[in-house]
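With one protein chain withheld, the remaining protein chains of the complex are depicted in position.
Presenting chain A:
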Amino acid sequence: MIDQIETGARVNQEAKRGWVLVSVPLFYTILLMAAPLTAIFVFSFWSQDFLTLDTTMTLKNYREAFSEPLYAELLSRSIGIAGAVTLVTVVLAFPVAYFVSFHVAPERKSLWLFLITIPFWTSYLLRIFLWKVILGFNGVLNTSLQGIGFIEEPLTFILYNANAVVITLAHAFAPFAILPIFVALEKIDRSLLEAARDLGENAVMTFVRVTLPLAMPGVVAATLIVFIPTVGDYVTPRLVGGPNGLMIANMIQTQFLRLNNAPMGAALAVIAMTTVTVMALLLLAATRKWMRGGGR
């Protein structure tokens, strides 16, 4: 009986200590995440009547968002660009992660990872401007290629369009993709690869049947880490995207800041967030088979 009371008291004590520990992060999560999200959600059901905010609940914004083809086009373009960025980033990140995990001596791995993160020491904006310098009409790439006589006229498909957005974002997110894939590859027991060889498979089939499936948790993580923020990116499309490289986030920004139509912007933001969430969940559901075994 006394034991029970004491145990109960201790559990209570531990619970209290737990609350104290989480209270600070909980506070700023509510302040900086939950509160703004709720505000956006509520805003999306209000409407803007020229200069006054009409706070009667309505689905008007959503109706407009789904009937106006421009919004759908912007959203699908955002998803298309983010998808391309994700594909390019993950496909290029995999060999890098594989090389560092399998072919770099253990004592040099942290040096390599450190070098991979070096681009992050420069500001995000600076890097975008550097890409403008590289990809521009009279940029580094064009003048070099012209200089060696590879092309006659400067290439124009590499700046102020969707391609430029893909190139810039793929570079920016490369380390985010490399690191989770690297971690997944590091976790693979090397004797599994020897076992596959021992059971008659060559190097390529060993990769296909063992390495790749076991690296899938890392690939899925990399995909989500790159895809989710790129869908909502608006700085890169604004600076290097030109008129045809603009994305849904640019429209949301425009609605909030230029058109003074916060409810419409909020509705677009909710639609974009929901779309991304659904896509992420679909991806997770589709890859559950690999996540289970490999994550062990």
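Operating definition for what follows: a residue touches a chain if its C-beta (ideal position, glycine included) is under 8 Å from a C-beta of that chain, and two chains touch if they have at least 3 such contacts; residues count from 1.
Everything that follows uses one rule, which is that contacts and distances are computed from a predicted model.
Here one chain is missing from view; checked against "Diguanylate cyclase (GGDEF) domain-containing protein", "Spermidine/putrescine import ATP-binding protein PotA", "Electron transfer flavoprotein alpha-subunit FixB" or "Thioesterase", UniProt names that protein "Spermidine/putrescine import ATP-binding protein PotA".
In the complete complex, the hidden chain is touched by one of A:A15, A:A34, A:V91 or A:L199, namely A:L199.
The missing chain lies against chain A, touching residues 189, 191-192, 194-202, 205, 209-210, 213-214, 289-290, 292-294, 296.
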